[in-house]
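As you look at this complex, bear in mind that one protein chain is not there, while each of the others sits in place.
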């Protein structure tokens, strides 16, 4: 807006449409803005590449892939990473404040998305392959293109105190549940409830109602204890979600009032 | 209403009750309207047939049925489909705008409810029998008779943005959970956590708290990871339901104010 | 109140306290009212007996009880039933409108609480023993002593339409889930997903997130289908509870305004 006005003030008013088109094609605008056609196209391309890269990363973990598929995945991985590297360098080059971008959340995520590729090159150890899973942070780049998460952040700020209280209560309850069930079940099932740490696993799967069924109480005392812990715990685990939901409604209502 | 008034304007005011009764018996009104006795009876008959048809469809899948029951189910299926076909043709014949009805959601569902019967005739392949399961769309015709789902639609529109954010967060969290658990559990359980795709199955059953117990972490790292993922994930999965509930309350309150 | 006033109008004002005490001791007041000391004591005694009876009923089902315990439980059962019978007859005798009481909900529950005892006498068949489980309705008598459930009823009336919509949506979703999973899993697990009825059991345990783990999909298609059904279904199953909760808040707020 400002620059097109400065162009017009230079007496080139009739050339404006062409100049504006050229201006909007400049690399800075394509990379940094998303309100022009070219900028939006660039963003969409990057997003498609991120999703493609995330999917191929998943395919790579499939055991027993044919050699040809494996080779294709590796080549495709190299190409994607080179594109992301070029994008990263462009972002640095066109950033208004380079230092600020590099150390911003998105700058670090952009770096984390390409670094594992270069670090693992030449190495063939299992542990380093696990490092490559960090490429998953590439997915977090999707955040850049959405202001939507801001509202969720605001809702969390409103309900912060209560959520912290309930997180504390959850931890306390998990620990007390683990100690209690250890006391009741250790004698009957010394393998499943070997220590308080093993009992904590039971507490987590039970209070979240996941209930895999790998560990469960068998004594009458342990079952009655489980009942009381569940009566108390279901509320404590379920309330925070309700709090965040009501806070989100609050944020939305406030925004509607402002408009 | 309008036509009875036009009849009255023709000077047949005293014959009106009889004429109205006759008029309301016309096929157009029976098929298209549901505010007359005959129209309502027609709708109820169709609904009963839909439920009957859905139940017999379920019975057909029972293995080892006696020949006589099987024959009865097949005959009953033919009869019901013929009735539905007649209803479909009547709906087209009496529709104010035929093209619009045929390509409307309900027109397509009505067609999908009878088509599999005609397509499968003469064929006896297993795959085509599965196609016949499409007859389940017959059930969706029940929607036609209820305006109630409209409110739910309005509530979804109000909470649309938040629900989309949470769906996105759910997908992101599912993927990150699968990558994380793959890293922790692949070495210990190469069969259950064979690839990120297999780990996704674990992520789905765990974050929804279904917890079948067919796959679960056994390493200390995997269990601690599961704990943190659950603390984060329970909220993300549970919040949208709370949002829709509060939006529904909003829609209801607004409707009450308007009345 | 009214009767004490009528006594006072008869010029026995100074004898009132004594008369009131005597009056409040009359059988009618003890059985029918719960705002006098004697009436409250009677109600509490009956409640204690109901709880006692419910607990002994549970004990009777324990296999391998010693003969002496069994005999005690049977005697105690006879005594309790006789007390309940006397109470039932007293309630009929003191009811302002006998026919109305006998055919009221509580009248029928009172009868259902004692009838199985008399019907099973002399018979020793297993099926009749199951009939005796109907004695559990005795527990429902506890409702009489609490007006609290009224509020819950009001909340249900407010949210009635939405709850019905969601119940309908739940049934529809359960059926569609069962048909879908039958299509995906029947070939791979012909025993677990034998028919749509068997698949319905899977749909119920999955959409309620109970997830016993006795049936679960094993094919890729079935698992992806489960994922989408869960994304859709968790909301549909969880929203009604949120609706009832917000309606209950509404009822409470309205009551506070009236006071």
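Remarks
Each chain carries a letter (A, B and C) given by its place in the written order, and its residues are counted from 1.
Going forward, contacts are C-beta pairs under 8 Å (C-beta built on N, C-alpha and C of every residue); 3 or more make two chains touch, one makes a residue touch a chain.
Keep in mind that what you see is a predicted model, and the values were worked out from it rather than measured.
Only one residue from C:39, C:107, C:211 or C:233 touches the chain missing from this view: C:211.
If you put the missing chain back, the residues of subunit C touching it would be 54, 57-59, 61-63, 130, 133, 136, 139-140, 142, 146, 148-149, 151-152, 167, 170, 197, 201, 204-205, 208-214, 237-238, 240-242, 244-246, 248-249, 252.
Mapped onto subunit B, contacts with the missing chain fall at residues 209, 211-213, 242. Subunit A meets the missing chain through residues 161-162, 164-165, 168-169, 172, 175-176, 178-179, 182-183, 186, 190, 194-197, 200, 206, 209-213, 216, 220, 223, 226-227, 230-231, 234-235, 238-239, 241-243, 245-247.
Everything below uses one rule, namely that only the chains that are shown with their structure count from here on.
Residue-numbered contact pairs of B-C overlap by over half with those of A-B, the repeat interface among A-C or A-B. Separating the centre of subunit A from that of subunit B, both taken as means of CA atoms, is a distance of 33 Å.
Within subunit C, residues 209, 211-213, 242 each touch two or more of the remaining chains.
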